[in-house]
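Apart from one protein chain that is not included, each protein chain of the complex appears where it belongs.
As written, the chains take the letters A and B, and residue 1 is the first residue of each chain.
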Amino acid sequence: MTTLQEVAPREPAGVRREALYFAVRNGKLMAGFGIVLVLLLLGLLGPVLFGGAPNEYGPKPMTPPSAEHWFGTTTFGQDVFLQFVHGLRSTFAVGVIGGGIAAVIGMVVGFVAGYRGGIVDEILNMLTNVILVIPTLAVLLIINAYLGIRSVAVQGLFIGLTQWPWAARAIRAQTFSLRTREFVDLARMSGAGTGRIIAKEIAPNMSSYLFMTFILLFGGAVLIASSLDFIGLGPTEGVSLGLMLQNANQWSALQLGLWWWFVPPGAAITAIVGALYVANVGLDEVFNPKLRET
Amino acid sequence: MLKLHDVTKEFRVGAFGGRRVAAVKGVTFEVVPGEVVSLIGESGSGKSTIGRMILGLNPVTSGSITFDGLPVKPGKEYYRRVQGIFQDPFSSFNPVFKADRVFAMIKETYHASVPAPQWAERVEAALRDVRLNPGQVLGKYPHQLSGGQLQRLLIARALLLDIKLLVADEITSMLDASTRIDVLNLLAELKARGLSVLYITHDLSLGNYLAERTVVLRKGGVVEMGPTGSVFGDPLHPYTRELLSAVPRLHEPWDDAVPVETCLYHRKGGSGGLYEATPGHFVACARLETC
């Protein structure tokens, strides 16, 4: 076995520093995060830099990309690039809020159920299964329609509150197999409590798995949000990548050859989720010392 | 020091934990300071469960386990005096962290006030006590070390605490013959430091090599216990005899167990528990047909 001595820092903060050392040298991780970062910056800075209302009708409908309209215009003369940068922003927002909330609930429920086992597990498992079998989209429809929610944040919140069960189940199963490993017993015999064991022993073993869960929840939230947008239950005043896609579809952009209308939002959603996936593979290599060597 | 009194452990199995299975049944024995006791049994004898109960990792169903007169209370104070090492060295270390993290965890909980340089010295001294070269094992990941090195790291970890009792559960069964004996010798050396060791094993020859006293378990109950010399030299229970005869020996052919003609226990008219055949040598009823 080759040794890793040349990269073994002897300081106490070694673990974190070493992860960083491998992180910045991992091509997959850097490329994945790079793409996400570019799109995120575009979404954050775009609306500020390029002023103007994204949904405003313009004088030149259906023009292909040009110097004036970078991504062309829609049937109504709306600037696709302006819609795109605004759409990126709300898509990131709903993904982060929805995916984040679902990930947090899923982790708490999964870790506690998996680690404690017994009666705690049975109760949490029952709750998870109940939420899992509820027809989520129908409930979201009813809630959205009844409460008349129209903001991106609240949309994200509802998505988050309904999407956690499968994440909880997956994390529970992983935790279940890890807690019988003897290093957990050894941590208990080093005086560590339940919280510390979960956070410092079990979670690091599945860090890439947790990140993957978040990515999938993020992607799921984006897709659900666009479905809601499509049936008119999204943020009425806003714009999102999903909304753009649905609009393009509604106004037959494909048939009319307006490829610039649907390609950017579709490509952006694919790029975000895909780049996060690639980053996840890289993260696995960073966190798993065994994979580093090969 | 360590006393088990009528300890029973039942596990719930099946849907909703409806059925109960007894893994340990009414086990009573004692470990005195500076003594190596081996707990011998085959798979399903409950030997590991007993170890885990002593370590406070599994609760006792009924009966009591006391350490220096106090019941087992898992927590910082208890683990300062009682520690355990398990069978699989690779599963005992968190694979995503370096192996020496086990020392850092001890420091955090028990020696937070010790300055870093002084702590490093103590760690190195403990490593040398277990015949490890600090330069070869510090800063490495578990998969870069051998099973024998990892088990020694865990013994060193126990030495950094002021432990009185070490529960060693099959700690050599995954090691090669050539390194196994060195780890056993280390356990025996702990005795010189005044420590007690409960050595749990299925391997009679290892238990015999190390222990002053031997407890033989079968299906959760004690069948025979006493000084190792007399348990192995003059086994009274048919099960002990069978086990001994099944152990392959280098210089002797395999022979069949000498049958037990008289059940000592019943002849004396006892009932329940163990019968003291000779001072310190206890045996359970042999359940002979003529009993």
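Before moving on, here are some points about what is shown:
The rule is simple: a residue touches a chain if its C-beta (ideal position, glycine included) is under 8 Å from a C-beta of that chain, and two chains touch if they have at least 3 such contacts.
The rule we apply is simple: contacts and distances are computed from a predicted model.
Candidate names were "histidine kinase", "NADH-quinone oxidoreductase subunit J", "RNA polymerase sigma factor" or "Dipeptide/oligopeptide/nickel ABC transporter ATP-binding protein", and the UniProt protein name of the unshown chain is "Dipeptide/oligopeptide/nickel ABC transporter ATP-binding protein". Within the set B:Thr8, B:Asn58, B:Gln83 or B:Asn208, the residue that contacts the chain not displayed is B:Asn208. In the complete complex, the residue from B:Arg52, B:Arg180, B:His237 or B:His281 that touches the missing chain is B:Arg180. The chain that is not drawn here is touched, among residues B:Gly69, B:Gly194 or B:Pro253, by B:Pro253.
Residues of chain B in contact with the chain left out of this view: 42-43, 146, 148, 176-182, 184-185, 188, 202-206, 208-210, 228-229, 232, 242-244, 246-251, 253-254.
Following the convention adopted for this analysis, only the chains that are shown with their structure count from here on.
Looking at the complex, you find that chain B touches chain A at residues 52, 55, 57, 74-76, 79, 83-84, 86-88, 91-98, 101-102, 104-106, 108-110, 116, 139-141, 143-144, 154. Remark: chain A residues 1, 3-5, 8, 10, 12, 14-15, 181-183, 185-192, 201, 204-205, 207, 287-290 touch chain B in the complex.
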